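Here it is, the structure in full.
One protein chain is absent from this view; the other protein chains keep their places.
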Amino acid sequence: MVKLGKFFKGLYVVLMGIFLYAPIFTLIVFSFNAGKSRAKWDGFSLKWYAALFQNQTILQALYNTIIIALVSSLIATLIGTMASIAMNRMKKLPRQVMMGITNIPMLNADIVTGISLMLLFIMMDFALGFTSVLLAHITFNIPYVILSVMPKLKQTDRHVFEAAQDLGATPISAFFKVVLPDIFPGILSGFLLAFTMSLDDFVITHFTKGAGVDTISTKVYTELRKGIKPEMYALSTLMFVTVLILLVFINRRRDRQNEAQKI
Amino acid sequence: MRKVRRVLAVLLILALAATCFSACGKKSSGDDQVVYVYNWGEYIDPDALDMFEEETGIRVIYDEYETNEIMFPKVQAGAVAYDVICPSDYMIAKMIEEDLLQPINFDNIPNVENIGSIYKEMSEEFDPGNKFSVPYCWGTVGILYNKTMVDGEITSWSAIFDEKYADNILMIDSVRDAMGVALKYLGYSLNSTHEGELEEAKNLLIEQYPLVQAYVVDQVRDKMINNEAALGVIYSGEAIYTARENEDLVYVVPDEGSNVWIDSWVIPKNAPNVENAEKFIDFMCRPEIALLNFDYITYSTPNVAAQELIEDEDIRTSKTAFPDDEILHRCEAFVYLGEEMDEIYNAKWEEVKSGQ
Partner (left out) sequence: MKNKKRHSLGQLLLAGPYTVWMVGFIVIPLFLIVYYGLTNKSGAFTWENITAITSAVNMKALWLSVELSVICTVVCLVLSYPLAMILANSKMKNSSLTAFLFILPMWMNALLRTLAWLTLLENNGVINTILTKIGLPTIHIINTPTAIVFGMVYNYIPFMILPIYNVLVKLDKNVINAARDLGANAVQTFLRVILPLSIPGIISGITMVFVPSLTTFAISDILGGSKILLLGNIIEQKFKTANNWHAGSGLSLVLMVFIIVTMVISSHYEKDGESANVW
């Protein structure tokens, strides 16, 4: 009975895994397809990988995607962490107002956020382009940082910060020596969440982008119509494999460390 | 601390990847010479752009749109200032009327002489005096069908309204084209402004809705090649490409007549780099470049010098690529109908699409 239950549990996990990975597997298979077609197999070939590194537009889109994700999540982390520290010390009402507004981009539909920012840029006569996309990404990234840092700040003991100052530390060094290490995991998870969200965003970029500025997502959306260039499959495969290897590698190291700690 | 190290590892690799790609991803940008081009999707050979950049040192910043209706608001809003755009006939008329275009100085575009005079005549309809536009591609709208999936030869629009082909029809997802097809089938002008005729066309399209497998523009190409549908409404330019990939596909301009269209280069009024725009248009009018583009995008070129350079005789004499007078006689060009009429068309099309 127990065994049967275990079997079904295992089966369920595997089936869900298949559901989630079937399209990824499809993309990987088609990245090795000699033909251009999305539906028929014309034999094995690596030519799309070679073509990928010749394709300036895709590389440029990849570059834009990574730079926008990196820069926007860094700036968002800085602004968001500062704001969190300030908000933590505020009285209840202003804090609640600020948290309320912070929640808007998180809870609102992407399409509304994107449109509202587009209207802003056009009203301000601000040319749509790389910078407008970057500003938009910072905007929707900050809330992720704040929502990750705030709980950690609440957990830290205020008195420790004050005690450090009583013992002669300046507020700044007290912050770096006492508070920062405590909230660092929160900052980090906020940064990574922001990075992931920025990397995967399509809708907001779609509305705030200008001429010739494409991220991977918007590039795919344009190409969807005419048929995706197989180079795109090759790129996704490479990105996916990189993340996968990274993950396995990190986990291995962690296990080893765990074992070392046990001894 | 473990978590920290793990994250640092991720960041390090990402940073490495970013610098690596920035090194090879970024084009050399020494000087500030640029030209902003806004064109239809997949409507130029990327090699032609590279050649232009190499020869002139002007960097091309290239952007794509799917329909005229998507392009127009972007240009009108002026949030992005383009130097060269490639709209279709009726849209050019609209842009002229909205005062969005500037007259082209043809002294700087000597290669314009390669464009056949018949196409300049055709352009008169939407650009009187040929002041604002240089023809780039032209063609017709028709039916692409799969020989193995239909009964006999298709010669009439009736096929795409035939229940026999339910769920096997790909309809075009573009207001004027779709309404135009319906109007032509009903025997009216595709520039109709008559409320009763438009209503009739709308009702016909609503009746067609359950039969349609998907409303598409560019995707029709892949779907037809993959035998996903028996019939599709398509631009003639795609027909050469699709026939190359799947030999069962046949293109036909139905007997009731259809639309003949021209897409032309124009320079918007707010173009920041007019000189570069002129250089770009001139470059595209060179016979070798026009031929290169024709081979790549397979849309008929109005460049007669390039037409003569086509090596494959089947294509040079193909009625699909270069329809004869008999076919052209049946066809009609779109005319800009004014903003009010645009809204009526849009509202009717919206009703169709929602399957009311």
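The chains carry the letters A and B, assigned in the order they are written, with residues numbered from 1 in each.
FYI, contacts are C-beta pairs under 8 Å (C-beta built on N, C-alpha and C of every residue); 3 or more make two chains touch, one makes a residue touch a chain.
Because the structure is a prediction, the values reported are computed rather than measured.
K.L.:
Kindly state which of the options A:Ala34, A:Ala51, A:Ile67 or A:Leu120 is in contact with the chain not pictured.
P.N.:
With A:Ala34, A:Ala51, A:Ile67 or A:Leu120 as choices, the missing chain is touched by A:Leu120.
K.L.:
Can you list where chain B touches the absent chain?
P.N.:
3, 7, 67, 69-70, 72-73, 76, 167, 173, 209, 212-216, 226-228, 346, 350-351, 353-356
K.L.:
Tell me which stretches of chain A touch the chain missing from the display.
P.N.:
Contacting residues on chain A, toward the hidden partner: 9, 12-13, 16-17, 19-24, 26-27, 30, 38-39, 79-80, 82-83, 85-87, 89-90, 98, 101-102, 104-105, 107-113, 115-120, 123, 135-136, 138-139, 142, 147-148, 151, 171, 188-189, 192-193, 196, 199-200, 202-203, 207, 216-217, 220-221, 224, 228, 232-233, 236, 239-240, 243-244, 247, 251, 255.
Simple rule for what comes next: only the chains that are shown with their structure count from here on.
K.L.:
What's the distance between the Cα centroids of chain A and chain B, rounded to whole Å?
P.N.:
Measuring from centre to centre gives 35 Å for this pair.
K.L.:
Help me check something: in the complex, which residues belonging to chain B touch chain A?
P.N.:
2-4, 6-7, 9-10, 13-15, 17-18, 21-22, 24-27, 36, 38, 41-42, 46, 61-64, 66, 77, 79-82, 216-219, 221-222, 225-226, 245
K.L.:
Which residues of chain A touch chain B in the complex?
P.N.:
It is residues 37-40, 53, 56-57, 59-60, 62-63, 66-67, 70, 121-122, 127-129, 184-185, 188, 192, 210-212, 222-227, 242, 246, 249-250, 253-254, 257 of chain A that touch chain B.
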